[in-house]
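In what follows, a single structure is set out as structure tokens and then discussed.
Partial complex: the chains shown occupy the same locations as in the complete assembly.
In order of appearance the chains are A and B, and numbering begins at 1 in each one.
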């Protein structure tokens, strides 16, 4: 996965904070964007649009072993985690308020990369042989949908149970 | 709208302004309690088109006869040769029926109304007039109410269309699909209640209707009744199967769904082949004008074709695709603007299929184009057979020589029509549609061969 340099991350994080401090404050507070600062899955459902994903997670195979943030936040550096948290928190809060997101909600390529890194964080040993000659992961061709590849191409239901 | 408003909305989903009961037909009344569903319901009056769907599909005429004049030859002698159009929204169903030349220029019975109007109450009122027991506000599932329904249904089938149509005033409405007490889905049309019972008694595997399979394993003493047995997910298809099915509804027998041997094209054909009218004559829809063959007419077997597809097997219902959930504020409701899913791929398909909209559209187009292409091939073969059969008849061929060729025309025509009359252009079960067309081609060509060999 592409490595966010510390400097970029720090810069971006402070930028994001700046935005929250300004026009984003109402949104962030009202839409309970601070949910992102907790590791408790229950806080994600402060937004009703996260209800299905929460319910799905409760029925999913990883319910006992992984919470939302174990899969959806980067774990290689605290700063990066904070940055993703802040930018997702801001983005989702804004999206929720303006209601400009498209349903069904779909994970975005950047976050899919984060997700896959987390699969490997826990299952890296088990999969080392199949990943030895290159990641299964996000395709080199940007025109391809990221979620068609990688672990989730087959294990789509590990996080949230079956969709169909 | 801001977040505070949205919270508010979340709580306002079901108003209780009007007391709904078994006598309220007018959807506007129901709409007072359920404004969102009602608003969408009204939008079935909007016109749209997709490549092969909707009223006047892209590049096709609204009149299916103008669009494909071969159909005039194929239906010659039958009402469908005068007037046959692309379907459109539910709002039009009653009007379109009243205005079609099939009704204005041909005699039809009240049976037609079974699928083109809100008749739950109309049937019961008529039933009461014909001596059925109880009162109109008896709950629908009581014995009395059911007797009213059936008595009215049967009486209406015996009335001339012009008279019967005066008994109704709405296209399908809330009460035909919903229990006014709790909005649960329910089946109100006798055609389906009888049809599904016949299906339950057949041997045909129905993996997509698990409660039918379950009923078969029981003692079978009480008939299969979807209102008692069916799961919610099954009901999400069965409410549509009240109408989107093959049927017989001519003057010689009460309307019925021919499912006693199963739902496949050849199983339905076999039911008709064995069927005798009350007067002892063998079943047929009409005598083909040019060839003299007794032939069958297939109408919109959406439920039957869907039954053969992988969606049905996977438990995907009609409502999942044609009435997908839409978010209204904090809650999700069913989109009561029943329409082509291709107009709303995000909600109708992408909840299950993680592919871009363009890709999903392309998949459907691939399936439909294949069907369309093969169907055209089958039509060519059938039209050639009809032409040659007509010529042989005119040349004075003996009936004994024509008989086996008629049988082949009947088989070919039935299969072609099964796919053509179905409204998804093969999408509901792609391989099955192609298989049926392959057989249609075979029988039509065999007919042509038989004619030459008979000479």
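Assume contacts are C-beta pairs under 8 Å (C-beta built on N, C-alpha and C of every residue); 3 or more make two chains touch, one makes a residue touch a chain.
Note that the coordinates shown come from a computational prediction; the quantities given were computed from them, not determined experimentally.
For the complete assembly in this file, the formula in terms of the labelled chains is A x1, B x2.
Everything below uses one rule, namely that only the chains that are shown with their structure count from here on.
Each chain gets one centre point, the mean of its Cα atoms, and the points for chain A and chain B are 45 Å apart.
Within the complex formed with chain A, the chain B residues making contact are 1-4, 10, 314, 316, 327, 330, 346-347, 350-352, 354-356.
Residues of chain A touching chain B in their complex: 27, 30-31, 48-49, 96-97, 99, 102-104, 106, 145, 147-148, 156, 163-164.
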